[in-house]
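One protein chain omitted, others in place.
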Amino acid sequence: MGKRVGMEVSIAAAEAVKQANVDVISAYPITPQTHIVEHLSDLVANGEMDADFFCVESEHSALSVCVGSEATGARSFTCTSSQGLALMSEITYIASGLRLPIVMILANRTLSAPLSIWNDHSDVMSIRDCGWIQFFVENGQEVYDHVFISYRLAEDRKVLLPVIINMDGFTLSHVIEPFEMIEQEKIDQFLPPYQPLYRLHPDHPITMGAFALPSIFAETKKAQEVVIRSSMPKISEVWKAFGDMTGRYYNPIETYKAEDAETLLVTMGSLGETASVAVDRMREEGRSVGLVKIRLWRPFPFEDFKQVALKAKDLVVIDRAISVGMGGPVASELKAALYGYDSRPSVYNFVAGISGRDVAPSDFIKMVDKAEIEIEEGNKEGYELYGVRE
Amino acid sequence: MTKPESEWTWKELPVGNVVLEPGNASQYRTGDWKSLKPVLTQEKCIHCGLCYIFCPDMAYNLNEEGYFIADLYYCKGCGICAKECPTGAISMVEEET
Partner (left out) sequence: MTENLNVYAVRMLTQKEYFAPGHRACQGCAEVLAVRLAAKALGRNVIVANATGCMEIVSSPLPFTSWKVPWFHVAFENTAAVASGIESGLKVLMRKGRIPSKKIVTIAMGGDGGTADIGLQALSGALERGHDFTYICTDNEAYMNTGIQRSSSTPFGASTTTSPAGKAAMGQVTWKKNMPAIAAAHNIPYVATACPSYPIDLVQKVKKAADIKGPAYVHILSVCPTGWRSAPELSIKLGRLAVETGVFPLYEVERGQYRMSMDFPKLRPIKEYFKLQGRFRHLTDDMIEEIEKRLHQEYEQLREKAKKGV
C-alpha cells in the first residue's frame, strides 16, 4: 500500500510527472494550470527531478517543443487550459498525425469571450477531432494515476498516440484531496523507459512530417483512424495492469446504481461525484435513477456505452460546454451513437456548470425532475441551458 | 525502389508516415523538365568546378578525366552553369523532342 497524503491536486499531478521520469517539460503559464508547472519547476530546481524544464513564450511553442523532444525519443509533458489549448490546437492535430506519445494534462477552463478563468469543458470540446486519446478524470487520485497510465499507453508500440488527461480546473486543480502515492519501484516497473519506434538521430536518418498529395492522404488518415480505434483493447489492458498493481481499476464507462435504472444521468469529469450524491438521494426516495460516467472520451467507447444506455428509458445528459448554435456536444455524440437502435432511450440534454458555476446535488435532482416531465410531454428538442436567470 | 504515392495501401505506410530511405527523391527524373540542355566544349574547360558548385540540382559529376559532366536525368536546364562558366565552355542547346 502506498503512502496516503492530503495534497493539492496540481501538486500531486506534478509529483506524478516526476515519478513518471519525464525528460522534457515545456509549458506556458495559464490559470488554472499554473500550480502544476510551478511545482514542476521547483522539483527540477531542487534537483528532485532530472528533466529539462522550459517556460516557453507561448502555448503553441510549448507543444512544439514537446513535439521536437518527443521525436528524439525523450518522454515529454505539457499542460495547459482554455486559450492555451486553443492556441496550440494546430499542433495537437499534428502531434497525433506524427504519432508522438506526448501526455498533456488539461486543466479544463472555459474559452473566451467573455474571458473567464473558471471551469468547463469548452476548451477540450474544441479539439474533439484532433486524434489524441482523451480521458476525463473525476478526482485527484485519478489525475495522479492517469499520468502513469497515459504514458504507458501512449508509448506502447501498438498505440503511439498522444494522450490528454482532462481534469476540471479549480474544481480539481486547486483543491486538496486525499492521495495514495505509489512507490517509485512499482512505477518504474509499470512504466519502463520510452523506446521509440522511430527517432531523429543521425545514425538512421529519417524524414518526419513529409507532405502528402491527395493520392496518398486518405490512406494516411485511414491508418490513423484504425490505430486509435484499435487502441481500445490496449487501453483496457493498461487499466487492468494498473488495477492489479494498485487495486484501482478503471473502465471506459463507469456506472453508479445504473443496473435497473429507468433514468440515467450522464456526466463527464468531476460532476460525476456530485451526481452520485444526487442519485443516492433520489434512490432513497424510491426513484429509479442511476449514473453513467464517461471516462474514455476518445476513442469513444460505443460498445460499453450502448450496453448501459440501451437498458434505460431516459438519458439525462449533462454537458459542460455548448456547441453554440447546436447544443451540448456530448449529448449530440451520444444521440449519434444510439441512432441505429430502435430500443434507444430518450435523450434530454442540459448544459450546466458553465464557467465554474456550481452544480449541487439538488440541481441534479431538479434536472432529472424537469427532464422526466419534458420527455413525458413529448418535448422533441430536449435541450436547455440549466440555471440561467431569465 | 520506392513506389510512387498513388500505389501505396494504408497498411504499407510506416507509423507516422516517416520516410525511412534517406535521399530516395533521387528516383525522380527532374530531367524531363528541361527544354535546353548544357553541352561542354572540353578544350575550353579549366576544371574550376564552378558548374558543379553552382548547380542547384546536384547534376554535375566528376568523370575520370577530371571533367564535370551534367547528368541529364536531373538537369532542369536552368543555364546557371553556362552563365557562370568563366571560359564559356558550356553552352545551352535546345533539347531534341
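The letters A and B name the chains in turn, as written, and every chain counts its residues from 1.
Everything that follows uses one rule, which is that a contact is a pair of C-beta atoms (placed from the backbone, for glycine too) under 8 Å apart; a residue touches a chain by one contact, two chains touch by 3 or more.
Quick caveat: nothing in here was measured; it's all calculated off a predicted structure.
Visitor: Identify the residues of subunit A touching the omitted chain, counting contacts across the whole complex.
Guide: For subunit A, the residues touching the absent chain are 23-24, 26, 50-52, 54, 56-58, 60-61, 64-74, 76, 90-91, 94, 98, 193, 200-202, 204-213, 216, 220.
Visitor: Given the full complex, what residues of subunit B touch the hidden partner chain?
Guide: Residues of subunit B in touch with the missing chain: 2-3, 5, 8, 17, 19, 21-30, 33-34, 47-50, 52-59, 62, 71, 74, 76-80, 82-84, 86, 92.
What we mean here is this: only the chains that are shown with their structure count from here on.
Visitor: Roughly how far is subunit A from subunit B, going centre to centre by Cα mean, in whole Å?
Guide: 52
Visitor: Subunit A touches which residues of subunit B in the complex?
Guide: Going through subunit B, the ones touching subunit A are 5-6, 8-11, 13-20, 22.
Visitor: Would you tell me which residues of subunit A are touching subunit B in their complex?
Guide: Touching subunit B: residues 97-100, 160, 197-198, 205-208, 210, 212-213, 215-216, 218-220, 222-223, 226 of subunit A.
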